[in-house]
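Please see the structure below; I have some questions.
Removed: one protein chain of the complex. Kept in place: all other protein chains.
As written, the chain order gives the labels A and B, with residue 1 at the start of each chain.
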Amino acid sequence: MSGWFLKGVTTGTKTTGYPAHAEGAPGVSPGRPVGGAYPEREIPLLVARCPVGAIRPSGQAAVMVDYRRCVHCFRCQRGLATPLAWESGYEWAGVFNDQQALDHAFTRSVNILVVDTGDCGACLNEVKQLNNPYYNMHRLGLFITPTPRNADVLLVVGPLTDHMRVPLQKAYEAMPTPKRVIAVGACALSGGVFAPSFACNSGPADLLPVDVAVPGNPPPPLAILQGLLVAVGRKSPRPLESPAGDTAQEVSAR
Amino acid sequence: MMKLADISTQVARRWPGEVETRLDVSSSTCDLSCTSNALPAVCTWLFTEAGYSFAGLVAEEGASQWELRYLFYGERAMGWVQVIIYAPLSERTFPSISASVHAADWHEREVEDHFGLVFEGHPRLGDFVLHDDRWQEGLEPMRHRFNGREAVGERQPNLHWRPRRIVHAPGSFMMPIGPVFSGGTEPVHFLLETVGEDVIRTIPRLFYAYRGIEKIAEGRTVADALLLAERFCGTSAFAHGLAFCQAVETISRLDVPPRARALRVLLAELERFRHHVAAIEAICESTALAVAASQTAMLQEDVLRVTGALTGHRYLFGLLCVGGLTRDLSDTDCQDALAAVQHVGLQLDKIEQLLRFTSSFLDRIEQVGVTAHTDVRAYGLVGPVARAAGIARDLRKAQPYCGYEALNFEVPVENEGDGYARLRILFAEARQSVRLMEQAVASLPAGPVTVPPELQPGAALGWTEAPRGAAVHWLRLGEDGQVERYRIIPPSFMNWHGFHLAAEDFAFQDFPIILATFDLSVAENDR
Partner (left out) sequence: MNIAVWLIGLFLVLCGVGIALVVLLPQPRAPQVLAWIGALASLPVIGASGWVLLAGNTFTMRLWTLPSLGTLLLRMDRLSALFIVITGLVFLPVSVFCAGHLSRYLGRYSLRAFSVMFLALYASIVLILTAGDVLLFLLAWEAMSILTYLLVNYEHEESAHTRAGYVMLAFSEAGLLAVVLGLLLLAVPAGSLDFASLKTAALTLGPGTRWAVFLLTFFGFGIKAGLVPVNSWLPRAYTAAPAGFLPVLAGAMLNLGFYGIMRVNLDVAPITVPAPGLVVLVVGTVSALLGILYATIENDLKTMLAHSSIENAGIITVALGAGFIFTAYQLPVLGAMAFVTAGYHLVNHSFYKTLLLLGAGAVEDRAGTRDLNKLGGLIRMMPWTALFFLVGALSIAAIPPFNGFVSEWLTLQIILRSVELASVGVKIIFVICGASLALTAALAVTCFVKAFAMGFLGMSRSARVAQAKEARRSTLAPMLLLSVLCLGFGVLPTYVIPVLSRTMAPVVAPGATDALVPPFFAGSPAHGQLPSAFVAEFHDLGAQTGQRILPGRGLVVMHRGGTANPVVFAMSTSYMVIVLVLLLGIAYGVIRVLTRRRHVVRRACWDGGIPRLLPEMTYSATGFSNPVRVIFEAIFHPTTIEDQPDTVAAHFRMAIHRQREDVHIVDRFVLHPVKAMTWGFARWLAGMHHGKLNAYLAYVLLALLLVLLVAWALPVGP
């Protein structure tokens, strides 16, 4: 037993400083494309290149990226004469429908119920990484619970297969109010690479009222963490499209 | 050991007139077209006497006939044997081989749900892929007439569906687990039949994550189908994507450049390494050994960050393309990544040493979840689970691909078949992965990383040894380069079938630990 103790003590502190400080270690996030100015002649090629239709022309010589659809296939980066602009960073979560920030609903610890509705395993693995010492969501008061009876937040991953409709509905109804729903991953927001399919949906949005969306395929743990903080009102949400409405281009993470 | 060439002579002698042989030495494949009557005998002979492993069953609806393809493989010289039945579309009943080749059990059930074919002699058809309480009978989604891209309109599910009960003892009951259970697990439903503490029988109810991959792949371009192949199981994305690409490259006779092959080996072993670290973490967490779980979780995050820094994506999405890789990785980047992985490997060795002497941990996995060698062979289990029970078959050695034949590595085998043996296999294979990565980086040839993908129609098998075991993909491309039939036989599909062997006759409390040592993926199984 002393071997474990020594191992633990000598490992030191590995926890990230997020959300107090930005996390800059390499490999924490794949980054994502950025919409904006793009040579007009090449826009049709770019739009056709995206397999899920996440890139749309926006005005004269600009494109717009819908993050709800982006599946990180990197085709807008590789194999093109002019690759699309790319940003690093991980603060991706936003509010699903409105543009308002969610109010401070839960003041103390938050219990999260994770329901996998057909996820490939990558998003689920990223959610599980939140418990490891690098991210340690417990220090922020976030806990994963196995039962909906004491859950505050329902975290849904996967495109919602037909077989999981009833279990998801039951899990949502078994949770006491107030509750929030957070949909994580491109599959849960737009069906990812799977929609349209007879056996699965484009996410849980037509079954449950989704509050927060975390785009990405998969979103890195820091993005999911930010999404959870948005869900409880501790962080402000980000736009789910780029560029965001009329405002200037997306700013890189702080 | 039987050689592929002997197959045709043997078969001709045993079943004269009923089986046609076609031997292709270059691809080490032998096709046996046989009649329905001879099918069980031929398959049984291949499985029990000739020593072949059963890989899977591929059913195809042709323009005017069914093609049922039974895939067998063995060690190097044994090659691949495909037993094929051609039957007119009006014929819907075929003999079942599951009584003697039990590994075919779930394959036949899947074909029955997908195509509506009936396998005579199989005692448990129905409610497999399509749950009877959600879908009506006779849907047959894999048939051409079914449109897989729109929602099914009218539905008449069986509202009185009840799970089948196997144990009849006074006071026996079924303890339900799932599909939503525990803190963040994949959806699967267990009914543990018991009279108290010991689980007498358990059959998992799977396909809660069924997305109809094989159906929606039909009609897609190869590039879009590759997206599906990568992403139906994100934790072994590279392995399945590689199998798909190899199938296309075999069909189109593309020569992948050597640098691409070496990098593919490096990335595949990187994925295997990360997966094994994650599996070890899952075992430590299931036994509630918190320090070990935290330490291994950190190591997994380290490997994820290395992968992300090296390739741009933590799970290796978007790297493969038909003919090579989508981007090149510089030699220095590869060496840095290798150094980081070696460091993780050292930490992993230390953890293994510590675990060997943690008796409270060993008590929970030693002699727990035991699978017998004969059962593992009969069920056709693959991967670390099978190697822990004495079945020393690894596709990288048995049917090498992607340049593995030139590399130096061992396939660790244990004989006890319990949880501890499976854990030891995971550690040993992780070490071998590091060794393979070292060899790949040490001799990284120069050159391009891709060739232009000139597609041709045809059909072929592509296979890899995924982290969980043998992954076999069957692909048929049409004239326009689109996918006509895509069949995935993932290792989890074979191993979920045999999971109940390990869970039975052990107490409830051991169940999550046995589940963790089996290292199964629901998404990979369900497709």
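What we mean here is this: a residue touches a chain if its C-beta (ideal position, glycine included) is under 8 Å from a C-beta of that chain, and two chains touch if they have at least 3 such contacts.
Since the model is a prediction, treat every value here as computed from it, not as a measurement.
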| item | value |
| --- | --- |
| Residue among B:His102, B:Arg231, B:Arg364 or B:Arg527 touching the omitted chain | B:His102 |
| Candidate in contact with the missing chain, chosen from B:Val167, B:Leu362 or B:Val451 | B:Val167 |
| Touching residue (missing chain; options A:Ala54, A:Leu154 or A:Leu168) | A:Leu168 |
| Chain not shown: contacting residue from B:Pro16, B:Pro123 or B:Gly153 | B:Pro123 |
| Touching residues on chain A - with respect to the absent chain | 147-149, 164, 166-168, 170-171, 173-174, 176-177 |
| Residues of chain B in contact with the chain not shown | 98-100, 102, 105, 121, 123-124, 133, 161-163, 165-181, 189, 191, 194-197, 200-201, 375, 378-379 |
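Operating definition for what follows: only the chains that are shown with their structure count from here on.
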| item | value |
| --- | --- |
| Approximate Å spacing (C-alpha centroids) for the pair chain A, chain B | 29 |
| In the complex with chain B, residue positions of chain A that touch it | 1, 3-5, 7-8, 11, 14, 25-31, 51, 71-75, 78-79, 113-129, 131-135, 144-146, 148, 158-159, 161-164, 166-168, 170-171, 192-194, 196-200, 217-218, 220 |
| Chain B residues within the chain A interface of the complex | 131, 134-135, 141, 146-152, 179-187, 207-213, 215-216, 223-224, 227-228, 231-235, 237, 278, 291-292, 294-295, 297-298, 300-301, 304-310, 312-315, 317-318, 326-327, 350-351, 354, 357-358, 521-524, 526 |
